[in-house]
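Take a look at subunit A:
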Amino acid sequence: MSDTKSACYICKGCGIGERLDAGQLSNIATREGRMQIVKEHDFLCNAEGVKMIRDDIDNENVNKVCIAACSRRAKTEAFNFEGVMMNRTNLREGVIWIRPDDEESRETTQEMAEDYIRMGCADLKYMNLESGSGQQLRNDHILIVGGGVAGMTSAIEAAQAGYKATIIEKSGELGGWAGKLKSRTPSVAPYADPADTEIEAMKAAIDAFADVTVHLNATVAKTSGAPGRFSADIATESGSIVTENFGAIIQATGFNAYDANNLEQFSYGKSADIVDQAGLEALALAAGDGAIKRPSNGAEVKRVVFVQCAGQRSDKDGELSYCSGHCCSTSIKQAMYFKDQNPDIDTQIIYTDLRTPGSAGEDFYRSGQRKGVTFTKGVVSEVTADLKVKLKDLILDEEIEEQADLVVLATGQVPNAGINIDAVVSDEDNAGEEADNKIAGISVLNLDYRQGPDMPQLRDGYADSHFICFPYETRRTGIYATGTVRRPMDIQQAKDDAAGAALKAIQALENAALGRAAHPRSGDLSFPQFRKEGCTQCKRCTVECPFGAINEDEDRYPEFNESRCRRCGTCMGACPVRVISFENYSLNTLGEQIKACDIPDEFEEKPRILVLACENDAYPALDQAGMNKITYNPFVRVIPVRCLGSINSSLVIDAVTSGYDGVMLMGCPKGDNYQCHFVRGSEMAHERMSKIEDTLKGQGLEPERVQPHEVSIADIQRIPQLFNEMGELIGEIGMSPFKF
Partner candidate 1 sequence: MTDAIATNETIVVVGGGISGISAAIEAAECGKQVILLEKNPSLGGRVSQLYKYFPKMCHPTCGLEINYRRTKANPNLQVYTMAEVNKIDGTSGDYTLDVTLKPRYVNENCTACGACADAVEGEYDDEFNYGMKKRKGAYLTSTMAYPQRYVIDPAMIGTDDAEKAKAACTVNAVDLDMQEETISIKAGAVIWATGWQPFDANKIQPYAYDRNDNVITNVEFERMLDPFGPTGGKILRKDGSEARNVAFIQCAGSRDRNYLKHCSRICCMATLKHTKLMRECYGADENWKASIYYIDIRAIDRIDDFHQEVKADPNVTFIKSKVASVTRDRDSGNPVLNGVNTEGYHRYANEHDLVVLAVGMEPSVKADQLPANMIGDGSGFIQADAESEAGNGGIFAAGVAGEALDVNRAVQNATGSALRAIQVINRVSSTEA
Partner candidate 2 sequence: MSKSYTFYPGCSSQDKASGSNQQISVAATCDALDITLNDIPDWNCCGASIGYAGGGELPRIALSARNIALAEQSNPGQDIVASCPACWLATREAKERLAHSDTLRTDAQAALAEGGLEYKGEANVRHLTEVLIEDIGYEGMASKVVKPLEGIKVASYVGCQANRPYGITGESFENPLYLDKMSEAMGAEAMSDYQKKSQCCGGALNFSEPEKSQALVKDILEAAYDSGAEMLVTPCAMCQMNTEAFQDDINKTYGTNFNMPVVYYSQMMAVAYGKSAKEAGLDQQIIRASKLEEIAAK
């Protein structure tokens, strides 16, 4: 802190100069903000303005820069100075654009700007340069758990990019389910016929790569460490344990076939001639180029019926609620096995919605029809042990019964994602049978993480992944789920997906080597540290970290793993004794901004509303409110935060007890369809706020002075509305008694 030199640059462009008294802002930066250099400029972001700053950095050794101009989201390319600490004080989108340009607003608008200058300077004062943990290691070896089509593809793709890969396959051979297929659905035009699975070719490719190691009949006994320095104990075929280090991990553990024995209505198990799709593949492989025979009596099949959505898209207990996506095309492919061999065999596919999407899908459907496969829109209610198929024909609107001599049930995929750690955690509170079932299952990764041995799961037991914008982002940094463990999919999608996962693994290990954070704060070099002497070993930080980045060392102190950390600050918000901080983002940088804001005494009737706004959604929404010139309450003071998860209750309590009349926390929607980029940050903030109600009451404060809100980036009109409502509320309940 000793050899720092701080400078504040106030821009007068874009109307700031006309709307605000820049001279007065300069005085505040100098006198209150204690800035050694304060300069005003008419157009700070142009070449000349930027040069002015650059010169001060080069010649005056300025290393802390406060840019008082537009939003941090604007002109980032211009204000980009390596190696210095910098913040942006938002006088444009945050002040003049959200205030009316008239005389009576002039004073409050100026005060708003002045407060932001004070806050900017305070923030800067307590900011330090990111130093990192010094834990960085580069390891270009990728651990791939699962040797099915996804795992094999990841290995091949990684190797083709020049990285090492090791595949751990629990069975005796590579290929997984795809290896048990006679053919796959086609992936190239004209999408007309079953195609080679290419599994043999992939095996050969893997053999050919010196840098790809395969362990068959092997499992992962233990995984520890972090991106760049994972260590895995591999339980090998021989029974010996081999320990190896890896840079990143891909979980491609695929799916298990749904157990058709649950489907009593379809008599599975009561007749050898009722099979699931996997069973049909086995029959087809056995038949080779010849006719497919009935398992019961070896007679040639004359009439095969495919029952789609068997135990899928169902609300029945024990059946699957979702659609496995590939089954329609798979049944068409399997019907072709018969038709291509002998066109006189009757093949009927009974479906409710035929799902063959895309260009490939629809062409393949037409090809099936061309080959004479019969498609019936209907619902099968029962298949008897003697192969009578009872269905409601939805087109001809009649109940009918048919006689088949082979029935194929299109059952679904059940993800093989290991142990549902949330079920385990939730069970610490209430251990119940149904919860026990959930825990049942064998761990695939055996992580020695405080948070449990496997990746968190989504509904239906699929491995974690943010499934729209950032499909690969999981809550376990550097570990990527791919293939059918993540979402039901066919071979082509699994291959695409596995290539993407390989890239993410490569990216994770390369960034770990540089100490750079992974998505969404990609490139962030800051890193959480804690004051050991202050720590009470309460474990909050470990429990609340959404990414399982924090372990406990042998003395039960938190152990931060830099490259697992996503820099959201949830740990900092969790710590009851306030000992966790980042170099450039801490309880100090936030707390001092809150303190720096001028709190007029209550007779001035100028309340202060503190807004802690998520920088990912709420803050951009506020910028857009500014761009749309939507005005709001002049007593609002907004501080952008990395995530609401980083907000420590003590900050809020300090704020209300130091004269703020209201505090608003603006975070992302939480819950199942959470939009929080750090998964649980917003949720944590709501929890914490609910817990401080009593404290507030104890201080004689109305709990509604503190309001957490779920907002989205599109709430451009709603957020200002909420501000104004808070203003009105304060009007009703009165100013804070804590103005000194």
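The set was built so that all candidates are chains of the complex that A comes from, given by their letters.
FYI, a contact is a pair of C-beta atoms (placed from the backbone, for glycine too) under 8 Å apart; a residue touches a chain by one contact, two chains touch by 3 or more; residues count from 1.
Because the structure is a prediction, the values reported are computed rather than measured.
Chemist: Which one touches subunit A in this complex, out of 1 or 2?
Modeler: Answer for subunit A among the listed options: 1.
Chemist: Note which residues of subunit A are touching candidate 1 in the complex, please.
Modeler: Residue list for subunit A touching candidate 1: 13-15, 43, 45-46, 70, 73-77, 92, 157, 160-162, 188-191, 313, 315, 321-325, 353-363, 377, 394-397, 459-460, 462, 467-472, 487-489, 493, 495-500, 502-504, 506-507, 510-511, 519-520, 522-523, 616-617, 620, 623-624, 627-628, 668-669, 673, 675, 677, 712-714, 716-717.
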